[in-house]
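Structure first, then comments.
Note that this complex is displayed minus one protein chain, with the remaining chains in position.
Going in written order, the chains are labelled A and B, and every chain counts its residues from 1.
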Amino acid sequence: MKRPVIALIAFAIIACLPLLGDNYLLRLGTMFAMYAVLAQSWNIIGGYAGYPSFATAAFFGLGAYTGAILQGLGWPMPLAWVAAGLLAAVFAGAMGSAILHLKGHYFAIASLVLAEVLLEVTTSWTSLTGGGMGLNLPIIRMSIAAQARLFFWSMLGLAVLTFLMSWYVSAGRIGFALRCIRQNEDASSMVGINTTRYKVVAFVMSSLFVGAAGALYASWVFYIEPPDVYSVMTTIRPIVMTMLGGAGTLLGPVIGSAIFLVIEEVVWRNFLSVHAAVLGILIVGLIFYLPNGIVGAVARRFRKRGAEKGET
Amino acid sequence: MSILELKGLTQRFGGLIAVNDVDLSVEAGEIVGLIGPNGAGKTTVVNLITGVFRPSSGTVTFKGRRLDGLKPYQISRMGVARTYQVVQPFPEMSVLENVMAPAIFAAGAPSKAEAMRAADEAIDFLGLKDLRDTLASELTLAERKRLELAKSLAMKPEVLLLDEVNAGLNPAEIEIALEMIRAIAARGVTIILIEHLMKVVMSLCSRIVVLHHGAKIAEGKPDEITKNEKVIQAYLGNRYAKANAAEKPNV
Partner (left out) sequence: MLYAQILLNGLVLGGLYACISVGFSLVWGVLNVINVLHGSFVVLGSYIAYFAYAHFGIHPFFSIIIAGALLFALGYVVQLGLINRVVGAPVLTTLVLTFGLDLLLNNGMLLAFSADYRSVQLADPLGSAVVGGLVFPLDRLVAMLLAGVLTGLLYLLLVRSKIGRAIVAVRMDREAAALMGVDVKKIYAITFGIGALMAGAAGSLLSLVFPISPLAGSEYLSIAFIVCILGGLGSISGAIVGGIVLGLIQSFGALFIGPQHGLTIAFVLLIILLIFKPTGIMGRRGYE
């Protein structure tokens, strides 16, 4: 059976989580789905195209505030989520056209600064965003348990959509073009690839569902404030998850976000005061001992075994 | 009507004039040699034709259509392909995938299967069949040069610019490469050969253009070029001087 189909079945099994009736597990499930959205989205620009984007927090925060403000204006929740995703995508398109000609560190910094600027704007624009005081979302008339299920399924649905997008990318022209760009951008344009267009498309794809996830997150937690949704960690986590699972692979980001969530949860519960240090150690270990991620390491082992078989 | 025409092509980098008022007209089916000592501006001319740089002034016309101002990907789609002096494969891809990229994006293959067929044809033509599934990073230099040729062939080009395809190859490998270039020309592809190996240009080209300090100093048949005073002075003279120096390292 094809691997993507297995992944879809796995998603379907996870969707049955509410049957267990455990609220803690349901919260973890929602977190997993959110992480999977962020990691898979980053993988498009960071993994396939190889552009070190640090803009995830910008898309997430923009989505969270868009969703929260629109819901405050009385928009229905799902519509606010869609609008948040679209606004994030428009923002990514505009900014991407401006900064994607930068390479390496310069692109990394420019993408990082996007979140900083949005953070400052959000904090200063008190009349719209509530400024540093944060923003409360309208109360939903629904039982707590029903809400938990609603947000879980919605976030998981978003994760599945992101997965389908990644699948479309990895199997098609876009993914091929992006892989070419990652390996040699000059040669890519010489073989007929419109590199600018593909890079902007990848950047937009890496923003759409992140913006929607931000809005969903805002509805889920009822209250957002600028340093929370624009946090640097919102940017770093998906990168680490993707590297853990395997950048530029279809399943890597999903596997990475599940493992990352487990590690994070264990550390938060047992070693709260050193959780940042543990993440630091995880990163260092990852770079030195698992540079291609789990999927990459497994693929390499298979290839090696295949080669040995071929010789004998 | 000529297939490719350069008129008054000029490129300045700051105060430096890399290409100075170059005129050139190439007929369909020709093999034209573009030679000159190092730093003469040969590669810059290639970069101007293929859209890497936008010329400071002057025009590039391909089949009546202006190329200057277009992006490299647009030019490659129109049927002007190039190879690089320093080979530029996609290292983590197989030979097949490397050749499929131009088949899909430049030649606009309608489907993956079609792209694969076109790529396989180019791979066979250049004798890379056994290496079809090898990663580009694992190829030898001579093989990578052939991959570069296969890639440009998969673009279905009408004009092919070959930038020092023989640099770094040994004499036996050069012989093979020459055969391949002849075979490509026999398919009706117009070729502009950028070279500094005199022997290569002499045997292949019907016409030779000599650049020196960015300007065209001579143009004509191979035997005319070898007799041209200016060329001997600027190009051969320089090279002989260098060769002499190299032979007597202790002096």
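Basically, contacts are C-beta pairs under 8 Å (C-beta built on N, C-alpha and C of every residue); 3 or more make two chains touch, one makes a residue touch a chain.
Note that the structure is a prediction, hence the values are computed from the model and not measured.
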From the touch rule at the top of the page, work out which displayed chains the omitted chain touches.
-> A
Touching the absent chain in the whole complex: find that residue among A:Ala39, A:Ile99 or A:Leu135.
-> A:Ile99
Among the options A:Ile174, A:Val240, A:Ala258 or A:Ile294, which residue touches the chain absent from this view?
-> A:Val240
For chain A, residues touching the missing partner are 46, 50, 52, 98-99, 102-106, 108-110, 113-114, 116-117, 120-121, 124, 232, 236, 239-240, 243, 273-277, 279-284, 287-288, 291
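In the analysis below, only the chains that are shown with their structure count from here on.
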Could you tell me the distance, in whole angstrom, between the mean C-alpha positions of chain A and chain B?
-> 43
Which residues of chain A touch chain B in their complex?
-> 173, 176-177, 179-180, 183-184, 186-195
Can you name the residues of chain B that touch chain A in the complex?
-> 50, 52, 71-74, 76-77, 82, 84, 88-93, 97, 100-102, 104-108, 151, 155
